[in-house]
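All protein chains but one are shown at their positions in the complex.
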Amino acid sequence: MPEPSTQVSYSRPVPEAGGAAQAAPEVVDAVFDIADLNFWYGANRALRDVSLRIGRQEITALIGPSGCGKTTFLRCLNRMNDLLPDTRIEGRLDFDGEPLYRPGVQAIEIRRRIGMVFQKPNPFPKSIYDNVAIAPKVNGMKVNLDDLVEESLSRAALWNEVKDKLKQSAFSLSGGQQQRLCIARTIAVKPEVILMDEPCSALDPLATIRIEELMTELKSDYTIVIVTHNMQQAARVSDRTAFFTVEDHPEGRSGVLVESGPTHKIFTAPSDQRTDDYITGRFG
Amino acid sequence: MTSVAERPAGRTASGLSARARAISELTGRDRAVRAVLFVAALVPTAALAFLVYEMIKQAYPAIIFNGWSFFTTKKFTMGNLYGNVVVKHGYQAAQGADFGVLPLLFGTLVSSLIALVLAVPVAVGGAILLVEKVPARLQGALGVFLELLAGIPSIVFGLWGIYTFGPLLSRTVYRWIAALGIPWLSGSTGAGEGLLTASVVLAVMIIPIVASIARELVRSVPAVSKEGAVALGLTPTETIRFVTIPYVRTGLIAAAVLGWARALGETIAVLVISGDALNIYPHSIFDPFSTMAATIAAFLDSALTDSTGMAIHALAEVGLVLLAVTFLTNLGGRLLARRFSDAGLPVGRGV
Partner (left out) sequence: MSLKRRLTDRIFWVVCGVAFLLIAAPSISVLVSVFHQAVPALGWQLFSHRTNAKATGLQNAILGSLILLGGVLVVAGSVGVAAGIYLAEYATGRTEKLLRFFSEILAGMPSIVIGYIAYLTLVVQFHWGYSLLAAVIALSALVLPYIVKTTEVALRQVPTAIREAGAGLGMPRTATLTRMLLPTALPGIVSGLIVALAISTGELAPLLFTAGFTDTNPKLQLLHQQVPYLTNVIYTDISLPGSRAHATAAAAGLLSLLLLVILITAGRLVARRARRQTARMSL
């Protein structure tokens, strides 16, 4: 049983033995290859020179203090930031070897291949069934929708709880169930990557554990990138960890990537003092 | 940590002050203040009761005099106000008086429904465009513009309908419609007075009302919900269909009912545009017609000269039917809104 997620700890969270500890020192097969990425909101440079490789079928955790740009970075990966007015992106961001921001790349198609789960559960104001079935349907996927719904809900460990009330509104579910429904909705369109933006921050500890178990199971098929504020969570589930922080620059504050590497190494022997301070709770 | 999503949506407002109410003890002065406020709070209810009571009282002789024929007679005429007096069911009326609400009820329902059918899609489509495509810094100015439109006096709309819009329609669109030769949609298009012009002007009048509510509703859809659809690779249109519309449906129904009620009760604009055919059935959509509200306004003056008083009572009976229709519309809208909100959807915010 992992420790409750809310515990304030000044000890160093130790990654569990198993897959997490065995990640190779360097990413061999990168889904995302990012180099010198910069991002601006208007005149404010939110990300500064971020370089990171994200490995296939691994769980990569993005950690760091508030305002360090980790969510902004995550939203660059499926072009969600396109929706915001007055933003600019520069640098290399390759997805499967292709530049993600090359003109001609369809953001809508990219977002189907790179799914996203949000901080707050945000199911559609429709039935449980529709929540999972809508996206495959509009995408014209040639599958039996009923089967796909069952398969996706099963993979999201929700099927047994909802199989008798598929026609009910998604809002009738608890927060934890809603979040698993959002995960089911995401995997129903067969993405290659799942981005998770603090998926457990609105959930209680038990629901959090279920989602974490789910992530470990999904790892065999998907690449997962997760933003988390919870050190224990990063230590428990991720193979690799990237630590972001905020730096003051003459033209304003920017998020920078301090270091990244196998979770075991980041948590036990970080190479940067700032990482060590943050992980052991001496930060801010 | 509790889940935000687990809290039942839309219930926070009434729960808010219940706790605070119980907190403080009332002093003597507090009680006096409360008593005064209570009396004020009774005023709307009292005004409603007074209006309904007076309507029934005024209409009563006509209800007895007309009987069921009020709902079967196909004309509304006050008779010869300077001629003989006839007596029926113990009540006097001018000779030749024949009061039937049917053409007026028909005119009211048809004109307001045409207006509603034209207005709602336009208002919702326009509102979606305003929210999704117009830059933030223009939003304020557009809000003012919509408010201004909603506030234009109906007499101004009436005049515009009769002098500018009606003639324009009758020269162009009406000709094309009439050329199709569909029964009810053909015949002389006239100078642009009549049922269709009144309906279109009513639509123009209620569009700003529906559009400004729709705009608030569409704006209130949480960004995080829309992002959920975008992140699945749905197009903006699909996002609107699967997230925005289900979210605002209840509120849109309420807005449509509000607009419909406005169209049902609209008096002056219809009076000016209807073509003054106060007592006949229209035979085509271009014909003159009248509504219950417009008839009351148009006949009140001359009804006063009816020495038997029956014309006044008959107008009250017309008003009573108008009240009943308005009330039923309101109730229907509420039930419809509740049916949709039973699905556990967030109840229309902003209305």
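Read from first to last, the chains carry the letters A and B; within each, the first residue is number 1.
Keep this in mind: contacts are C-beta pairs under 8 Å (C-beta built on N, C-alpha and C of every residue); 3 or more make two chains touch, one makes a residue touch a chain.
Because the structure is a prediction, the values reported are computed rather than measured.
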Option from B:Ala178, B:Ile285 or B:Ile312 whose C-beta touches the chain left out: B:Ile312
Chain not shown: contacting residue from B:Leu26, B:Val87 or B:Val117: B:Leu26
Residue, one of B:Pro61, B:Gly79, B:Gly126 or B:Pro246, that touches the chain absent here: B:Gly126
Omitted-chain contact residue, chosen from B:Leu37, B:Val87 or B:Ala223: B:Leu37
Residues in chain B touching the chain absent from view: 13, 16-21, 23-24, 26-27, 29-30, 33-34, 36-38, 40-45, 47-51, 54-55, 58, 121-126, 128-130, 133, 140, 143-145, 147-149, 151-157, 159-160, 163-165, 204, 207-208, 211, 233, 235-238, 240, 261, 264-265, 267-268, 293, 296-297, 300, 312, 315-316, 319, 322-323, 326-327, 329-330
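Criterion: only the chains that are shown with their structure count from here on.
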Chain A partner contacts - residues on chain B that touch it in the complex: 1-6, 9, 135-136, 222, 224-225, 227-235, 238, 242-243, 246-247, 343-346
In the complex with chain B, residue positions of chain A that touch it: 6, 78, 80, 83, 85, 108-113, 115-116, 118-126, 130, 134-135, 138-139, 168-169, 171-172, 174-176, 178, 182, 185-186, 189, 195, 201-204, 207
